[in-house]
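Excluded from the complex is one protein chain; the other protein chains are retained at their positions.
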Amino acid sequence: MAIPTVKGIIMTSSFQASIQLKVRDYECDMQGIVNNAVYQNYLEHARHEYLLERGLDFAEITRAGVHLVVIRAEIDYKKSLKSGDQFKVISCLERVSRLKFMFRQKIVSLDGDQTHIGACVFCASLNDKGRPASFAAIEALL
Amino acid sequence: MAIPTVKGIIMTSSFQASIQLKVRDYECDMQGIVNNAVYQNYLEHARHEYLLERGLDFAEITRAGVHLVVIRAEIDYKKSLKSGDQFKVISCLERVSRLKFMFRQKIVSLDGDQTHIGACVFCASLNDKGRPASFAAIEALL
Amino acid sequence: MAIPTVKGIIMTSSFQASIQLKVRDYECDMQGIVNNAVYQNYLEHARHEYLLERGLDFAEITRAGVHLVVIRAEIDYKKSLKSGDQFKVISCLERVSRLKFMFRQKIVSLDGDQTHIGACVFCASLNDKGRPASFAAIEALL
Partner (left out) sequence: MAIPTVKGIIMTSSFQASIQLKVRDYECDMQGIVNNAVYQNYLEHARHEYLLERGLDFAEITRAGVHLVVIRAEIDYKKSLKSGDQFKVISCLERVSRLKFMFRQKIVSLDGDQTHIGACVFCASLNDKGRPASFAAIEALL
């Protein structure tokens, strides 16, 4: 299945996860819209739910010494969410290099007609010493 | 219908609202459990959903000049929530005095067997000048 | 030295810590004032700074298996903080029982004339198994 990328290019991925959320009023700022940083909360939650659907529990692997870290985020803010809005966060994962991978994510309206956020979030896996390392559990996803 | 209060006293209320949520990992702190302040986020969201179920949209009434404010919160932390936990927030509302009212809220496990949080949140309604004022829309709930 | 309690009673404590902060705009909600839950963030940060001033690093003792947890919070919201406001958080600590202690905290204007928040935050110390336990490092503070 295919979802458009941030730049508008079509991307194919073998697995996509989608979660449905609703804006909570404390997430809105004085402009009456969801604060910019909050979208990163939504995106992180969606990535962890993506991993969970594929059998990886983030809290569990963290305790086991596998540290997934974000190394770069590119986020396009297309249309603000506001109080009461419901939305979906769609995520898929692809390999970038031997030790790097990227989540391609977008936040869209429930009917999918409106894109609120498009994002590319680059990640790496580190061992307990903070060194880049390959883990079978993550390799299996790519 | 009756829910136990924070102190263990049974309370009767004509209307109860319940929402179901799941812990998001960014809500957990270095202790690996949901941070104390986050429960207030859950409770606020549950209060606004309570109001919505009864026909009051918080964002809308705020724009209309009705300012619902918390004046006192009493929160009992009984059992921490952790990554992945699902839970319910149950809320009901009662009058305290002519211009004050209180939400009685609790956060419980999905089966209701475990109480995580018990709370009494006292509120007042203020007009645009920040003075306590009575509003028909709120009176109708009490 | 003495600070008034939430209820207006004078309290004596051998040690007080004060930190100075400024409201950040992302902490304000659609009402244009600091969101209720954020005050708990301020209060927690002030408690950890209090501990640090007295030689206890919260992150360090957590890693060492000493879990300080909040068991009850009573918070009086007296006057909202808004964008740009600067304020002080004053904290002191007292024993409640053998295994419980309480932070008495208030958030005041820089000149101390205006009280924004008064709070009593009850805490307990737990061991790695989540059982109440006494720790010399904490006893030394009381």
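Read from first to last, the chains carry the letters A, B and C; within each, the first residue is number 1.
Following the convention adopted for this analysis, a contact is a pair of C-beta atoms (placed from the backbone, for glycine too) under 8 Å apart; a residue touches a chain by one contact, two chains touch by 3 or more.
Since this is a predicted model, take the numbers as computed values, not measurements.
Undergrad: Check the options A:L52, A:I75 or A:A133 and report the residue that touches the missing chain.
TA: Of the candidates A:L52, A:I75 or A:A133, A:I75 is in touch with the missing chain.
Undergrad: Among B:T62, B:S83 or B:Q105, which one touches the chain that has been omitted from the display?
TA: The single option touching the absent chain is B:S83.
Undergrad: When the complex is taken as a whole, what residues of chain C touch the one chain not shown?
TA: 24-26, 28, 32, 41, 44-45, 48, 52, 57-59, 82-84
Undergrad: Using the touch rule from the top, list residues of chain A that touch the missing partner.
TA: Interface residues of chain A facing the absent chain: 30-31, 35-38, 40-41, 44, 59, 62, 67, 69-77, 80.
Undergrad: Applying the definition given at the start, please give the residues of chain B touching the unseen chain.
TA: Contact residues on chain B toward the absent chain are 25-26, 28-30, 32, 35, 37, 83.
Quick note on the criterion: only the chains that are shown with their structure count from here on.
Undergrad: Going by average Cα coordinates, which chain is farthest removed from chain C?
TA: If we average the C-alpha coordinates per chain, A ends up farthest from chain C.
Undergrad: Which chain would you call central, comparing Cα centres to the global Cα centre?
TA: So the chain sitting closest to the middle is B.
Undergrad: Using CA atom averages as chain centres, what separation in Å is found between chain A and chain B?
TA: Roughly 30 Å separates the two chain centres.
Undergrad: Please report how many Å separate the Cα centroid of chain A from that of chain C, as a whole number.
TA: 34
Undergrad: Go ahead and note the Å separation of the Cα centroids belonging to chain B and chain C.
TA: Going by mean C-alpha positions, chain B sits 22 Å from chain C.
Undergrad: Would you pick out the residues of chain C that each touch at least 2 other chains?
TA: Residue numbers touching two or more other chains: 30, 35, 37.
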